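Once you've had a glance at the structure underneath, I'll fire off some questions.
Excluded from the complex is one protein chain; the other protein chains are retained at their positions.
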Amino acid sequence: MSIFVNRETRLVVQGITGRDGSFHARQMMEYGTAVVAGVTPGKGGQKFEGRVPIFDTVAEAVAEAGANTSVIYVPARFAVDAILEAADAGISLIVCITEGIPVLDMVRALPYVRERGCRLIGPNCPGAISPGESKVGIIPAQICRPGSIGVVSRSGTLTYEIVHQLSRAGLGQSTCIGIGGDPIIGTSFIDCLAAFEADPATEAVVLIGEIGGTDEQEAARYVKEHMTKPVVGFIAGQTAPPGRRMGHAGAIISGSSGTAAEKMEALRKAGIGVMARPAEVVPLLRERMGR
Amino acid sequence: MSIFVNRETRLVVQGITGRDGSFHARQMMEYGTAVVAGVTPGKGGQKFEGRVPIFDTVAEAVAEAGANTSVIYVPARFAVDAILEAADAGISLIVCITEGIPVLDMVRALPYVRERGCRLIGPNCPGAISPGESKVGIIPAQICRPGSIGVVSRSGTLTYEIVHQLSRAGLGQSTCIGIGGDPIIGTSFIDCLAAFEADPATEAVVLIGEIGGTDEQEAARYVKEHMTKPVVGFIAGQTAPPGRRMGHAGAIISGSSGTAAEKMEALRKAGIGVMARPAEVVPLLRERMGR
Amino acid sequence: MNLHEYQARALLKAAGIPVPDGEVVTTPEEAEAAARRLGGKVVIKAQVHAGGRGKAGGVKLAGSPEEARARARDILGMTIKGLVVKRVLVVPAAEIASESYAGIIVDRASQKPVVMVSPAGGIDIEEVAARTPEKIFRVAVDPRYGLLPHQAMGLAFKLYRQIDQVRAAARILEQLYRVFIDAGASLVEINPLATTPDGKVLALDAKLVVDDNELERRPEIAAMRDLDSEAPEEVRAREAGLSYIKLDGTVGCCVNGAGLAMATMDLVKYYGGEPANFLDIGGSSNPQKVVAALEIITADKNVRVILFNIFGGITRCDDVARGIVEATGKTPLDRPLVIRLTGTNEDQAVAILKEAGFSALTDMDEAVRQAVALAKERA
Partner (left out) sequence: MNLHEYQARALLKAAGIPVPDGEVVTTPEEAEAAARRLGGKVVIKAQVHAGGRGKAGGVKLAGSPEEARARARDILGMTIKGLVVKRVLVVPAAEIASESYAGIIVDRASQKPVVMVSPAGGIDIEEVAARTPEKIFRVAVDPRYGLLPHQAMGLAFKLYRQIDQVRAAARILEQLYRVFIDAGASLVEINPLATTPDGKVLALDAKLVVDDNELERRPEIAAMRDLDSEAPEEVRAREAGLSYIKLDGTVGCCVNGAGLAMATMDLVKYYGGEPANFLDIGGSSNPQKVVAALEIITADKNVRVILFNIFGGITRCDDVARGIVEATGKTPLDRPLVIRLTGTNEDQAVAILKEAGFSALTDMDEAVRQAVALAKERA
């Protein structure tokens, strides 16, 4: 089992004929993800890699290929419309990889998506992988292994680093999700924690946060109040200066709020095991899981 | 008993110091409606008629006077903001009397109101009265009597005409509602029919429609599928020419659709007793009610 | 308020929609000059607020400037559905490869703007809707977001396969939505939305109806009102704050409230008469409105009897009575008057009317029956 992406996932790739879209579509197909359709307006009727049908619209991909999940690789200036198109077409999970979408665009787009009963992961995220079942996005599959650890993170490569440590130690993953580095995102830590708590295949969760905002603090409160499964956490940016955007649009300490110290303190207070460095993830998880 | 307005109604009058607002506030107070507050920005702290507190904002009227219902008498160019203000303040029923609001403004305002769990009656309507309990709007109280007939109408004076006939014949009303003559309105015939069906004090319903749109046809379908109580109906505009707006913004036959003939036919097919003229309301109701 | 085709196409053009050049003229000579400037074959189109212009002979092809003058002479001054043609539009006769339809209305059921397209364009869209509804494609727009690019593209793919045409049509739909919103329209149509043999997408005709409630805040649109094209008594009524529509009958009606006004007309018909008009004096009870209403009704020479039907609520019956007395005091009526009033200040009204020599009824049916009988007597 797993969360959000699984064997039921029937994927449409929006921007399948683009540079990034075609590369990752191939990667996902190789991994075994059911890539049932691609969308590029004007290329409807063609096939991708000789077998995946391309449609002009997501609506057609849903109607004719039965897509239920979408992954978006289109450039930032078209990405919001791609999200809204997927929501209008009845897609239930949208994963938006695209980086560089203006925050005010997302602020307007999110209610539209939610009113249609749709979940958005991202934008500016690496997507999700449920090892052995399905991969939607860009997380390198070779570092993952099937297992029972849920991983949720605001970052990309830092996630890979930690997942890599887990896999090497024999701790496979139920699902690994990157929720994205932007300040306004569709799926929060809490959404993922709740899903992991409800997922019978997940035994413990690794939460990877960073400076900026208060998502980790809210997640900590949620863990304390609602979770029975062990959670361990890491916060990047202990040495980040205030007021500077550390790569991710959302990774910025505003005034005195959003620091790594306050987040680590909030995690600790909620009973979450806090790592001082990524390499501690395995011993800490083993300790918390009692094995 | 009654629907929408009743003894629990605690009314705030938006525009209470205006010409229409002050006149009708007095009328409602005389009738016994619990007018608990008025709103006129800049006049907060004053009293209307020496006893009703005036506030600068609806939020204050809710917080300090416990208002749960609002009636709006402000000019058309301020009316939409007045509606949204009431919805934001947590008012649960808004009655908008104001005429002349652009349709595209209402199209934008309605989702805002509904997302806040609020009901809007109108705009461009005479409001509602539950005789003996509460009056919200401008329906002349002296023509009404307490009783068990529910009346719902798209018009004003035509409603009074029919209510007058009912009262003279001893057929009192549970609630009389004018839903408004505009093409886009907050509360439909169906909303009112459902409420009357659920109201134990209502025994039968009079539906007063007119040319334009398909609200009466949808109401007829609803009556046929969901109502057990007798319903009689009247449609104004049998002699109206196509393509002309008959006073009400919504009263216009578009092409060949929205005629009185097709509406009367739809009512008949649904088993609704159809009057040829207003004076038939009493005998028809008596026949349908079996008394 | 209806705009003329030439006004609507100007708005479309200003929004960036490709519309062929054209000139609106009022004389055959100007039509000739316009045709010369445009070059080649032209079409002369009557500018009146009436459907079915083509069938009525209001649209003609002209092969030369001289012929344009002749055709303009045929059309100018002709009467289409009761309206005299005072202007014609001269446009180049475009070569057409395909004709589609594009339109936007405010849909009462979904309570949203709905954008519609159909590959079956150039003909009456109501007919298409009735006969081949599967040829009409609709998208309900969330007005808080406007017509989204993917929605416009999705509709455009229903019209064309060639991606350049799809993109051109999608752009036109987005621009059309802008016009719809910016003009405060309740309807806008391009019919036909045409393609030319070289693949261009063009708007060849345009229709736009503006929500009257928008006019106050859009003076530039309100200024497009063409008083010439309306019945003068309706113009006067609007200026007096009355809602009036002229009909062909003999019983002049003066009522407070639109619903009651319609019901009164219907009852006239029910009792065998024919209403001469719809007239709603509105909710407020200003005697001046009554005076204006009486002037407008009596100006209609078909009217044989005047029927007042007033249900006093906000409208005060005594105000109406005062208006009647004032109006008839200035100009004595040459036709009988039947007055029904009941409700607010009814007793005072009866007293005022009695003093001036009028009697009043309180029952609507009785009043209508009397009025119809009087109209028949005077036939």
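Think of it as A, B and C in the order they're written, each chain with its own count starting at 1.
In the analysis below, a residue touches a chain if its C-beta (ideal position, glycine included) is under 8 Å from a C-beta of that chain, and two chains touch if they have at least 3 such contacts.
Please read these numbers as outputs of a predicted model, since none were measured by experiment.
**Student:** Just to confirm, in the complete assembly, which displayed chains does the hidden chain contact?
**Tutor:** A, B, C
**Student:** Touching the absent chain in the whole complex: find that residue among A:V35, A:I72, A:A249 or A:A270.
**Tutor:** A:A249
**Student:** Of the residues listed, A:G32, A:G66 or A:P111, which one is in contact with the missing chain?
**Tutor:** From the options A:G32, A:G66 or A:P111, the contact with the absent chain belongs to A:P111.
**Student:** Which listed residue (A:G147, A:P183, A:P230 or A:G273) would be found touching the missing chain in the intact complex?
**Tutor:** Considering all chains, including the one not shown, the answer is A:P183.
**Student:** If the hidden chain were put back, which residues of subunit B would touch it?
**Tutor:** Touch set of subunit B with respect to the missing chain: 41-42, 44, 56-59, 78, 81-82, 84-85, 88, 108, 112.
**Student:** What does the interface between subunit A and the hidden chain look like in terms of residue numbers?
**Tutor:** These residues of subunit A touch the chain that is not shown: 76-77, 99-104, 106-108, 110-111, 126, 138-140, 143, 153-161, 164, 181, 183-184, 208, 210-211, 213-215, 218, 234, 236-241, 244-251, 255-256, 260, 276-279.
**Student:** If the missing chain were put back, which residues of subunit C would it touch?
**Tutor:** 144-145
Note that in this section only the chains that are shown with their structure count from here on.
**Student:** Based on which chains touch which, is the overall arrangement a line, ring, star, complete graph, or other?
**Tutor:** Line.
**Student:** Taking each chain's centre as the mean of its C-alpha atoms, which one ends up farthest from the centre of subunit A?
**Tutor:** If we average the C-alpha coordinates per chain, C ends up farthest from subunit A.
**Student:** Subunit B to subunit C: how many Å between their CA centres?
**Tutor:** Centre separation, subunit B to subunit C: 28 Å.
**Student:** If you average the CA atoms of subunit A and of subunit B, how many Å lie between those two points?
**Tutor:** 49
**Student:** Which subunit A residues touch at least two other chains?
**Tutor:** Nothing qualifies.
**Student:** Residues touching two or more other chains, restricted to subunit C: which are they?
**Tutor:** Within subunit C, the residues that touch at least two other chains are 142.
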